[in-house]
Structure formats: C-alpha cells, structure tokens
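Complex shown without one protein chain; remaining protein chains in place.
Chain nomenclature is as follows: A and B, assigned in order of appearance, with residue numbering initiated at 1 for each chain independently.
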Amino acid sequence: MILMATEDVLSIRDWVRVATDFISENTIGMSRHWEYTDSVSYFLMEFIMCVMVFGGIMTTLLVLLWMERKLLGRFMDRRGARTSLRSLWVGENGVTAGEWWNQLPFGTGVPVGMLNKFLNEVAGNDHELEVVSRVKNRSYHGVWWLLPGFFQNLADGMKFLTKEHMVPEKADRYVFEIAPFLIIATTVMCFTFIPLSPNFYSNDSEMSILFLMAVFSVAPLGVFFAGWSSNNKYTLLGGIRSAAQLTAYEIPLLVTVLSVVVLSGSFNLIEVIEFQADSGVWNIFLLPLGGVLFLVVMVAEVERIPFDMPEAEAELVEGWWTEYGGMRWGLMFASEYLRTYAACLLFAHFFLGGWEAPLEDTIPYIHYVPHILWVFLKAWFMFIFFVWFRAALHRVRTDQILEFGWRWLLPLSLVNLAMATALRLWVYDGINGEWPLLIPILITSISLALFILLSVDEDPEALEAQTRPFSVQTVDVASPGQHRE
Amino acid sequence: MANEISAKQVLSAAKEIVADVADFGDAVNAEVRHHTGGRRKNAYVYIEVVASEWRELALWLKKTKKVDYCSMITGIHWPENADATWQVVAHLMRTGVTNPTVVNKRVHEIKVDIASLSGNDVPMEFEITMTIPDTREPSVPSVADIWVGADWNEKETWDLVGIDFEGHIGMRRVLLPHDSPTGYHPLQKQHKLRYHDFNEMYDDAQGFGRKPEDSGRVK
Partner (left out) sequence: MAEMWISMGPQHPMTHGLWTLKVKVDGETVVDTEPDLGYIHRGVEKICEARDFTQITPYADRLCYASANTWSHAYIYAAEDLLEVEVPERAEYIRMVAVELQRVASHLMWLGAYCPDVGNLTGMVWCLREREMMMDLLQELGGSRMHYNFPRIGGVKRDLPIGFALRCRAKLKLFLERIQEYEAILDESTIFLVRTQGVGYAKAEEMINHGVSGPNVRAAGHNYDVRWAHPYSIYDELDWEPSVERPSIKGSDCYDRYRVRVEEMRQSALMILDGLDKMPGGADTHYQSGDPAILGKAPARAAEGQTGFHHFEDSRGESMFYLAGGGDGRGKHPYRVSIRSPMFITIPYASKCMIGYKIADIPAIMGSFDPCIGETDR
C-alpha cells in the first residue's frame, strides 16, 4: 500500500502524509474520536514538514557563517583573487601549519596530505626560507579549509550552552525573559513560509507572504523589550535606536514586497516563483530598483553594518543585547543570521526565480540539478553582498539612517510600486504568457545606465579647487546630519 | 622659503621682550637665556617674578606680547630652602597661531612665511618662575581665565605638589583618586619613595599585597 501511495515520487510532503495517515488511522482512527483522524494526520504532517524545513535551514546556516568568516578574512586582507585563492593551500617549506589530517585514525587522512603536498609543489611557496617582508608572505593555511573551519560554529554553540544565565538585579525579570522568546520564536516562524523546493515546503497558503512579513516584523518589539528591561542606559539607547531604525525600514520593505506581489499576482510565495517560471523572466530584470531596495532594506532590517548602530561596539558595547549571557545571547546572535538567511532566501524567491535554473532551455542537462540546490546557491550568492557591505562600509549614524530610510528609500519604493503596477496592468495582462524579451532588456539597461550616471558624480570644479564633496564651507548653520545644500 | 626660524630672529625677538619687561620694575627680572636642542642653541626669555605680580605680568604678556599658549604650570618643593620653599614654574609660548582667513566664503589656510617673521610674530618660549616662602598653604594667583590651557595644569599642580591657585574655579583631584586624603600631595619631599630598590619589594612583609587601608575603595 505504501509503495505507490504517492503520485509524485519526489514529493516529500506526500510521503510524510502517507506516513502520518497510517499512524493516525491506526491510533486515532481506532478510538472513539475517529472523526479527527484526518485533522490529526494533517497536523502531524505539517509539524514534521516544519521541523524538516527548519532542520535544513539550520544545517545550511553553517555554510553562511563559514562564508562570512572566510570572505571577511579575504576582504580585510585585500590580497587579490589569485593570492586569496592560493592562500588556501600555501605553506612554508612545503609544510602546512596544523596538518590535522595526520591525527585521523587508520591513516584515512593520508590522501588529504598527499593532495595538499601536491598543490604546494605545483603552486606553493619556494622550498627555501623566504626572507621577504612579512607583509607579503603571511598565509599558512592548508587546502582543507572546509571542514575544520566549518565546525567552529558548532563549537561556539556548545560554548553558549555552557555559559551562565544572568539576570541583572534591577532588571524587569519577566520582560527580560520574554524578549528573547519573542525574537527567536518569530524568526523561526518565518521559515515555515519559505519553500525550499517544489516538493519540499511546509506551507502553501494563499497569504503566505503576508503572514511572513507580519511575523518578521514582530522582532523589533522583542528588541525594544530587551533593551528596555535590562536596566542599563546603554541597552536602553540601543533598544530605542533599534526600534526607530527597524520601524523606519519596515515600510519600504513592505512596499517593495508589495510591488513584487503586484507584479506576480499573488500573495502566495510559491505562486510568485511559478509566475517567474511561467513568464520566462526573473523578477530582477523587471524590477531592478526593487531588487536593490530590497537588499538595502534587508541589510537595515537585520542590523548589519552599515546599519548596525543599535549594536555599535564603539559606543554601546553590544547594544540592546549587552546584558544577556549564555544561550539566550547565542540564540539572538543566531537569530541575526537566521534573519539574514531569510532575507537572502526571500531575495532568491522574489527576484531570482526561486528554484528555477537559469537559462533552462539553452544549457543542456541543467534540469538534472535539484531545485533545492538552486535555492541554496542563489541565497548563498546573495549573502556575498551582505558580507561585502560589511567589510567595505562604515557605520552610518542613527539619525542619518533614519533620514535615509524616510527621505530616500520610501519614495523610491513607491516609485518601484508604481512601476510594478504599470508593468502588470498595462503590459502583462495583455500578454498572459511569456514576457517579450524586449521589456526586461529595456528595463535592465535603462536602470544600469541611470546607476552608472548617478554614481559617477564627479564635480570637476570642486576637484580643481580641492574643496570637499560635501561643502561645509558656508556661513549657514548646518546640523550634523545635513550635508546637502 | 626658509625651512625654520633662524637663531638670529629668535635672539633679537627675545632681546626685545626682555627690554620691555624692564618697565615693570623690581618685581620682575627678565633675561635672555639659551637652551640647546641637539646641536642648536635657541634663545628664550627667562623671567623671575614675585607671586603677587604674576597675574599682571601674565595679562601684559598676553595683550602686548601676544603670548597665546600656556604649555605647563608646575611646582617644585624645596624644603631646605626656608625663604623659597615653594616654586612655581610656568612655561608659556608665543605660537602666532591665528584663525585662517576667509575670502569669498572660502577658507584659506595659513602657511607662514618664516623668513619674514619679526617682532611680535616670532615664536618664542618663556620660562617664568616665582617662589613662595615657607608656609603650610602656598598659593599663587591663577591664570586659568587668561589661558584655558592653564586650567588642568593648575589642577595637576595642586593635586600633586600642593600649591593652590587663587581664583581657579573647579579645583579638584585630577590624577590622584577623588577621595585622596586632604593634604596628601605626593610630590612634596617629605613623602619618600617606597621600594626604591627592587629588593625591598621582596623583603617587605606586605610586599605586593594590597594595603589594608585600600580595601573597599571605590575610585
């Protein structure tokens, strides 16, 4: 009965459903509450699917943390692409520091050592001691950077579990304990609404995007609770800054998401992806402004540099989560990365076609790559931008963040919404099939041209006189946030 | 353009100042001295003044001689010298720094033409000393309102040496803890250095241990 129970062999939902039906029929169905068989089975299936989805997310979260560490290291060292790549296996005198593979039992690490040695011979340092400026010769890593670095975060997690949970003496105890729950619970809840593959999702409701955004937006409340209840002036400041910042950026976020929804015609995330599949063009080529806006707003929503004023180390030590220790801090730290991951996945779903392979018709055999892998690859690719911003940019001051959000991002997001509406009503509804190739090409090239023109904003007269780009040499009073004349 | 002030410019400017100071009479004695800077000998103005005339001299220096910078005000305790037990040494400088000029709403920085400096524009160093006879509460007038740079210098001098400055607003402990005992000024000579020789630290019973009177202290 179980063998060919499902129509679609790949559909994990169906398999789980079969299993829970079986369980439910043989337990509830035999009892006097047999009319609840179906609902219990459905509930169990949903529960198992949520756990599986979240399990998949948590496992692949390690990839994100590893990427951040490695990329930040390479960015900060700024040694160029070739040197950075080479640094992965270079050792001195043919010896690589650590050589952990020799510790593996039964000699299983020997092939690893042989590969490392081969790479060192082919493209490593000279086999003499190099008396060169220390600055140029500082990479002592082995080629198998993957695994040992990978487990760093598990070690971190275990460390957090063993640390003491302290509540400050005069803190408001109930609010102090509730705040992390709010933050973490709502963050985890987000992931129920994110599908990982056409066969592996936990939620297919009509309003999934709406729920998702609603749940995502509860976290600022938890942040404010945390900042206020710690009885600490620093955390209070951090909490207030955070609440102001996150609230300010909710609106452009919602308007941008709305524009994608308008273009795709449904609040259901799966249908947004299917729209991109059916219409043949990824949304980013139709709404490039929306993509950029979504990225910037999400960087602000997850409080990463350049928008991490609420937890700015320079002034507030750790901001609103200073007083938390142990796993509560660890989970809030994880929730920052979980929200970043959710943002990357959402970007992939909204703008990059979700689980669709690029150029499906032209590249042969590409449909053999599993859909779930496409989703993760796109999300991880977007994360590179997050890390890049963090490495290269400075921290923007709170009132400047708020000014940026209200004065610039909100109007731009409304412009984006207008464009999406225009595209849907005037262009798409007449076609109802695939976009003609002209439209995305036109939109993308105009946007690129505008972007290049706006970013190359040199003022030759100013450069000549060596005055500064933000002229502060006037007799008018200028408050520190105002730098535009 | 010359790279630095020449010794001649400095010497002639110093002589001018010394000549003008003579107008003050007996209370003030000025002379030109030289101090070395490696292989150089730079002239500077050395003035001895009676403590009661210090403020007048300071005001005159600031107004007529354009002395704009107070480098340091410090004190020395000479317990063996009954009529000059407390000495205050003030180091002032004339830097010639002015705000940059504004032309057409644009600021132009000042790059001094060194060779053309003369008279009151020549940067100059001053060393001014005054002494006070033996007393339990030495005090000289404060110049913190003339040069704000003297403010914290005077706080430090009172804190460490014990010389008070009349007219100084907000005198408080600045390097020692705020709750140090009244009358405790470590740079006075009756406070001997503990542990001068490192061997003593090992032999002392207390040694590296915390002094009992320090327990419970909040800084």
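Following the convention adopted for this analysis, a residue touches a chain if its C-beta (ideal position, glycine included) is under 8 Å from a C-beta of that chain, and two chains touch if they have at least 3 such contacts.
Source: prediction; values computed, not measured.
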Touching the hidden chain in the complete assembly: which of B:Thr36, B:Thr135 or B:Thr182 does that? B:Thr36
Looking at the full complex, which residue from B:Val32, B:Leu61 or B:Ile76 touches the chain that isn't shown here? B:Ile76
So one chain is hidden, and I want to know which residue out of A:Tyr42, A:Phe160, A:Tyr234 or A:Trp406 touches that hidden chain in the complete assembly. A:Tyr234
Contacts of subunit A with the absent chain, listed as residue ranges: 72, 75-78, 133-135, 233-234, 237, 241, 305-306, 308-309, 312-315, 317, 390-400, 466, 468-470, 472-475, 478, 480, 482-483
Contacts of subunit B with the missing chain: which residues? 2-5, 35-40, 42, 68-72, 74, 76, 89, 91, 93, 95-100, 102, 105, 107-112, 114, 123, 125, 127, 147-153, 156, 160, 173-177, 186-187, 191, 193, 196, 219
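Everything below uses one rule, namely that only the chains that are shown with their structure count from here on.
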Counting only Cα atoms for the centres, state how far subunit A is from subunit B in Å. 60
